[in-house]
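Take this structure, written in structure tokens, and hold onto it; I'll ask about it next.
Omission of a single protein chain aside, the complex is shown with its protein chains in their original locations.
Going by the order they are written in, the chains are A, B and C; count residues from 1 in each one.
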């Protein structure tokens, strides 16, 4: 078997943004992915400058995503990109992903996936038809300790799950940044670019993904109280949600962008009848495992006693902290490995295939819809 | 002015229990209260043994609470007890408190206050009529850092409050302890002794008290999802509640007795438009104060920069940890000081009067009722 | 067997100080000790006011310690004090303790014990001669988790001890408080009141006691670098010490009163060949137990899995924090129980006798001397 580096083209991610650089560093970290082209900005100058700063040839800095997809498709197969990474505002995910898939490129797409379920289904159809891989960047579930939790729950270390609490408070939108030329804030608060929700779509879906990934349960009903604290906003900037999952599990999910002083405090607590687990994104290299009336246990990333799936997604021995870029890089690396396997007509292992895709994207979309709907209604529970 | 030690009689609190000893140590700690008599148990032998272990004369170890109240009332005023401390299961709070008040004794009563609002109102009437003081042992709000939070919010350090999250997970009832001869568990899960709720009544009310004490807001509506995970239980052992408070504040309150591995993890987070505060009972000597994009601040109990109300309820310089007994002792000490003031026909300062009473008891009762009612109904919001 | 409350007389501890109140609260907490008299201050008015605030009769507020000891000795045995608690500056410990012992009173004395080894030996002789109990208030070793550590090490849970690190940084003397009318600072920096050392005597000895109590090893050699950072000081306000213990154990001890921003950060880490333990006074209710390449374990005070000696010195279930006053109260309670046993001609259990006394006082004095001597010399190691 011959392996080669995988070639990435990026859509969005111009210099002035933050998310493009994050994706690129995550893609570069392990050395399996090269950036070969980009349509970084609708502003041609920005696009070329971004490309130059990334050591790209000007001819592969495209003026539009469609130009990039169509022209790359014409290049020899040992030169053209293998996949596109879509890091644009939400409303563009669908047309971009669709075109890329139609032209035979694998897709890594930022979340939330798209606006309509039928769009998601179309993407799914195209993937199957063209034998393509689709990744969705719910990067938080690529932390090794999150994978560890999933395995421990799968192995019934917690017994029967009873209750789950997942939180994602941030404070960055506590003032109306969107009125101050803050690009990120502006599009997120614009329904035509962001969709029907800001907070629930942007970070509530991370909560959902973290919850469903670790427990392998599904949220079936929500009772939501979404809020818009900022002035002149038409979308939610905060939401409190009661959950009913399958197997009679209950829970709470809350996400906020107006929780002043909170940085990026995604965390989860899962209680079974035998034990509980808690994990927090801001201290991602440990997790607490507790049984009633027993000595509490702290697992440490990088340790020899961890599950293989956690180890496989860790680079450093315990005590050498890894962070979000490494989690993000796990997602990209596993995605790249799956493309390498495709190239070699090899089926990919469960360990490599362990990243979110269209299925998780649809879950997020259903969740957003159910929350927005329930919050407006007088109804107590709304089916997801 | 002449001050004398205040004399306590205790109802309940026999040797085998845990809560009686806690109250006594809290009452003793600062040296202003003497235990002079008790009706510690309906079992006469237990009562006498308990009294003996507490160095009481046998003649002041009474066979029943009514005997104690009636006989003490006949003793000379320089000997008889000043107040009763009621540390029994919930169903007895009302008759005991009522009799004590009727006979002219101040009352310190465990929470929740009683079962019916009209009972609470009767106690209130008796207090006023007989010029008596009533304390309710929501001890957690007597921690100095909780008082600090109240003052900081009062002073608008957080700006306008937007969102509040208060949690109280415990794990001790994750298995059916009530079937194993565990006295505490048994009465708490027995509706005729505990009332209409276990978890919400026992610890949900602590959440409410903490929330309303610190913010000086009122919970107006609840949307509750109470659960009974343990087998053969008729009362809740867990509850998740969405909150609507006055001044358009929203929140989440959840309490649990089945959250395996949790010890006594009461905590609160309050978000205003200027700043947020978080505090946790298990690390009670610090609180975090955060403003957006500013350096986070950690306040430390005992420090010179704290508000007077916090200092007044602290004994040790910063770095020397205080715990729950000291918080509990603040409640007893302030209560005793108010009795001393009564004796001296002096009005008590706001600092001394800073302990929960019947008003807080009624709030707790209304909250329990609203949660139980809402949880059973299909209704989204129920008024408290 | 008949048990009665134990009667305490206090020497020192006038109202304006902090340490007297700490001792009193610790003595009161568990309800086995009554304060019956005091010589609280050399200022007669302060003495009487202090006594009044403590509800003492004026006739038992003595003008001097010798008056108190001599007059109490003449009182009937069911009235007179059982023991004196000495909470004065260091230079008075010896004459006060000596007189008390000569008159047949048990003694609880603040540390360090005295200035000269022969003084300590005289106290020891008097204790034996008059069958009296002597307690020394190294209160930090009365925390339940410290007792837990001792037992775990005794049981070889750490294997063979290799290395020990004990620290006690404070910051309160980082400026020259002693020049600002600060009484505590003034006497501690005065060699005729404090002895040959400030920092090492005041808190270095706590480190030593913590180290020797938990490991049951002895510091045999020190290599010390004491410092005096504050202007116009003649005593040390900081010290760094390398240690050699028996059984080829090595270690580091450092204490400081000029470590700005540190509150009272006493902590210890003990490394064996099988496992290590760490504990910190400012979060006293947990300890960490770690084995190489194993999941870290966090023990929690109040838990059912702890050793009896830890449980015996704990009041509350896990999750309800206890603090320094409770540790201090363990010392007083065990001391009082031993006096009760004496009264009943009963020998005391190992659990009750578990508090520091003259032996620990001598260890501290030897340590102070060795550090001061070594620091001044060019010698690398000085025998303790």
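As a convention for this text, a residue touches a chain if its C-beta (ideal position, glycine included) is under 8 Å from a C-beta of that chain, and two chains touch if they have at least 3 such contacts.
Just so we're clear, the structure is a prediction, and the values are computed from it rather than from any experiment.
Among the residues C:80, C:93, C:188 or C:290, only C:290 touches the chain that is left out of the figure.
Only one of the listed residues, C:14, C:31, C:89 or C:272, touches the absent chain: C:272. Per the touch definition above, the residue from A:15, A:274 or A:324 contacting the chain not shown is A:324. For subunit B, the list of residues touching the undisplayed chain reads 289, 293-300, 303-305. Of the residues in subunit A, those that touch the hidden partner chain are 3-5, 18, 21-22, 24-25, 28-32, 35, 52-55, 170, 172, 262-265, 281-285, 300, 302, 315-326. Although one chain is not drawn, its touching partners on subunit C can still be listed: residues 162-163, 165, 169, 171-172, 174-175, 223, 225, 227, 229, 238, 240, 242, 244, 250-252, 254, 256, 258-262, 269, 271-276, 288-292, 294, 296, 378-380.
Everything below uses one rule, namely that only the chains that are shown with their structure count from here on.
Measuring from the averaged C-alpha position of subunit B to that of subunit C gives a distance of 34 Å.
In terms of their C-alpha centroids, the spacing between subunit A and subunit C amounts to 55 Å. Per-chain Cα centroids separate subunit A from subunit B by 44 Å.
Among the residues of subunit B, those touching two or more other chains are numbered 172, 262.
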